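Encoded as structure tokens, here's the structure I'll be asking about.
Removed: one protein chain of the complex. Kept in place: all other protein chains.
We just call them A and B in the order they show up, numbering each chain from 1.
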Amino acid sequence: MTEQPLLVAEGLHLHFGETKALDDASLHIWPGEVVALMGPSGSGKSTLLHCLAGILQPDSGRVAYHGRDLTAMSDSERSALRRGEFGFVFQFGQLVPELTCVENVALPLRLSGTGRREAHRTATDWLERLEVGDVAGKRPGQVSGGQGQRVAVARALVSRPRVVFADEPTGALDSLNGELVMKLFITAARDTGAAVVLVTHEARVAAYSDREAVVRDGRVREQEHAR
Amino acid sequence: MTGRGRLRRWIFELGLGARMSVAGGRAGWARLTLIAAGTGVGVALLLCLAALPAALEASGDRESARTEAVDSEREVPRGDGTMLIGIATTTFHDDAIHGRMLQPEGSRPPVPPGVTALPKPGEMLVSPALRRLIEDNPVLGRRWEARIVGTIGDDGLTGPADLAFYLGTDTLTEDTGRRIEAFGHSYTEEGVSPVMLLLTAVGMVVLLTPVMVFMASAVRFGGEARDKRLAALRLVGSDAGMTRRIAAGETLAGAVLGLLVGTVLAAGAALLAHRYATGPLSFYLSDMRPVPVLAALIALGVPAVAVLVTLSAMRRVVVEPLGVVRLSTTVRRRLWWRLILPVAGIALLWPLTNGLGEGPGSGATEFQAAAGVALLLIGLALLLPWLVDAVVHRLGGGGVAWELAVRRLQLDSGTAVRAVSGIAVSVAGVIAVQGLVSAIETQVTGSGGTPAAVARQQVLPQTDLPVGTWTTALRETPGVQTVETVRIARAGRDGSEVTVRIGSCAALEGYAALPGCTDGDAFAVNVATTGVFTVEGGGQWTAPASTRDVVPTDSLLDYGPLLLLTPAAAADAFPAGEARYTLTLDGRTPNALEQLRNTAARMDPQALVYGAGNDAVASALRTIRQGLLAGTIAMLVLIGASMVVNVAEQMRERRRVLAVLVAFGTRRRTMSGSVLLQAAVPVLLGMTLAIGFGSGLAAILMAAVQAPVTVDWFGIGTTSGMAALVVLGTTAAALPTLLRLTRPGNLRSE
């Protein structure tokens, strides 16, 4: 494998008003690896994730994906990148409540221009793969939290992204459901070869990673990429 | 629990609700402000309407006080306290100017109200509004050969915009003037035409219904946040009844505030009306006192309705300690009871299609019509939710924006529909009234008129001046193309009086279509074409064999028996009586009509100049149309505002979903598209229903006034255009919120 990092953040600084969210944060994500971003709440791990994904723009510093500088891109270019190359799983409230589960999963494909029928077929496959094929026609409000998270994972992976950003994906679940979601999520991500950036404060969730990076006071202590 | 204890509890609970309505921080205040603004505008409208009767009465009273007391039963002998007056009322553009010529006959002549000293010959008194009009339009100043020596006081004017003058003169005689002893005339009820009554009644309903609908939706602003708050109250142990009373208390606070806002707004409107209103709607501030009963009704009714609406809205919602359960998501809307009102409305309106009947309105028919229209319009507001529900559930497919919008509407169409029902009701009403008004207009003005190029006018002198003097003066007036003289005479036939008009073919064309007219022809309207007529003043006239029966123009429909004679046919059987002049004007000459009026007034201030159209009716129609248009625009702006609020509120609730959509790369275009469609789909459905209802209603009303039933494409076009503007405006106004809420920072706020 050519050892070039997929996603590089260098010297990121970001302020929210008076609060320093990122203070010279740097991180490298290699293709196909699962990295856990850990740290106490308010340490800046979610902010770092949003910067890596091009959702937030840092005040200074650089984020490069495949050598392309995200911070220099226009908003629509970054949106297109997120549509095509990235996937997202959040803690909760991420499924569009009025769309059915299969429509939610099909959404990223349709946003990238795939036809409705084709998108729904692929989405159904992904729901089956995450063992929630039976909820395809239901609305998010009608399924359990664990099922909803698995639908969200299916949606994050459906467009075969190179990186999946997961922000406390099991934060709202009990341990049994959390384990199931993580197992299915990481297995599926490894199958597709996607890298995963996993923000969590739970060690058992972080244990699904290949290595961890600890964020404290806006800085990153990164564990060596062991390869 | 004792009755008194319960009362105290209830008051406490209502008060708790009222406190909670302002305790929600900025959001709570915003919600309260919206409710207060919404109900305030409604209350202001209601108060203005409640003040209208008193204001109309006050201005009507002053109008009678300045009208000369003429007693047709009794000859008034000339005396020290009499005066001759002439009616010099004229028109400037479309505004009527009340005018009297005053000629005292002794040392104690009657003085009209608002006047301290009578003007001497060559002098005139004008109302302040007329003085301004003359200053702005010098052409009007040249109408009278008189100097303005003063103004008429408020006592002698119907309102601040009243145009009036008194002209001092010494040229009146007993023949050309009227002798009076006093001013002040008690009218016997003039009898408003049933058509006008119908129009007014329908117009009121059309304006009031959307106000009701709007107020009903205004008190539901921010309902979701309130429901959450109430759920928290349930958690700490309040029961269902208490919860309802607390909710009522919240709404009550907004409604009471709305009453205050409405009173302030109404006072502002009164000030504006005093300052800027024209025509019959111009009143003095002191005139505008709401009828006490109506004011009390508003003060008690608005809060009561607000509470009732809140309670009925909560009927569909079960507030449980752990959250809010919406019953409406499981209960499909039923159709049958929504049909009751419109069907009842049609049942009331149907008998009207046979015509209103003759004579002044009795009131019962108009009430029936107004009730029918109200039922139909309210029924429309009830039918719309069902229709949107039914249609939206059959929609599918399409792009992502479409899918998001449609699915959203499927889940909860209530919020969107509430705002739209206001639009639908006012559009349906406007289409109905516009259709009715334009139908009446075509009846009044006759079809095929080309007012721009050639305008036919008639001059009716009151004073005896030689025909030659008139024709010369008229021909010299700029813009006058032709002048034809028509002599008027009277004849008798079988005991009934027949009006005779003698003039050239061109002059007579104004009364009826005269195919192949040549000099020597005679035409009859509503009278026999053969035989002998007795001529008033002595003599006889025999109808020539060529006399033809013709159909008169619309404006002469009710004129009774009429003979139209060319000079050669009249022989010399008829005496040279009064003459009137028919002119054509070149519409391209600026102020041609005003120049003509000037000429006529200078020759004889009492001369009447009138066009083919029915000016009084036309201007009343114009007022109604303008009022309706202004009202509708105000309504649409209000409804647009409430839609913006709804959309913004809904987006705030969904900000997390929106932020997530942005996170995985949804284009802004897709999201704004879904907002647009979300507003457009219900509006489109509402408009369709409104156009259907409105056109149907217009058809019934047209049949009632016996006008040909037509579809008012212009009205449909303008209202649809306005509705489209509201949708676009709503979306545009919601976009900043959308952009702000979709800033990715919202992913973190939980």
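Definition applied: contacts are C-beta pairs under 8 Å (C-beta built on N, C-alpha and C of every residue); 3 or more make two chains touch, one makes a residue touch a chain.
Here is the rule we use: contacts and distances are computed from a predicted model.
Asks: Which name from "Phosphoenolpyruvate synthase", "YjbH domain-containing protein", "Na+/H+ antiporter subunit D" or "PadR family transcriptional regulator" does UniProt give the chain that's left off?
Replies: Cross-referencing UniProt, the chain left out corresponds to "PadR family transcriptional regulator".
Asks: Quick one: which shown chains sit in contact with the chain that's not drawn?
Replies: Contacts of the omitted chain with visible chains: A.
Asks: So which of A:4, A:60, A:76 or A:187 would be touching the chain we can't see?
Replies: Spelled out, the listed residue whose C-beta touches the missing chain is A:187.
Asks: What is the set of subunit A residues that contact the non-displayed chain in the whole complex?
Replies: Counting over the whole complex, subunit A touches the hidden chain at residues 36, 40, 183, 187, 202-204, 206-210, 212, 214, 216, 221, 223.
Note that only the chains that are shown with their structure count from here on.
Asks: What is the distance in Å between the mean C-alpha positions of subunit A and subunit B?
Replies: Chain centroid spacing, subunit A to subunit B, equals 61 Å.
Asks: Quick check: in the complex, which residue numbers of subunit A touch subunit B?
Replies: 16, 46-47, 50, 53, 55-56, 76, 79-84, 86-88, 90-91, 93-99, 103, 107-108, 110-111, 116, 139, 155-156, 167
Asks: Under the touch definition given earlier, write down the residues of subunit B that touch subunit A in their complex.
Replies: Interface residues on subunit B, with respect to subunit A: 397, 399-400, 403-404, 407-408, 410-411, 654, 656-657, 660-667, 670, 744-745, 747-748, 750.
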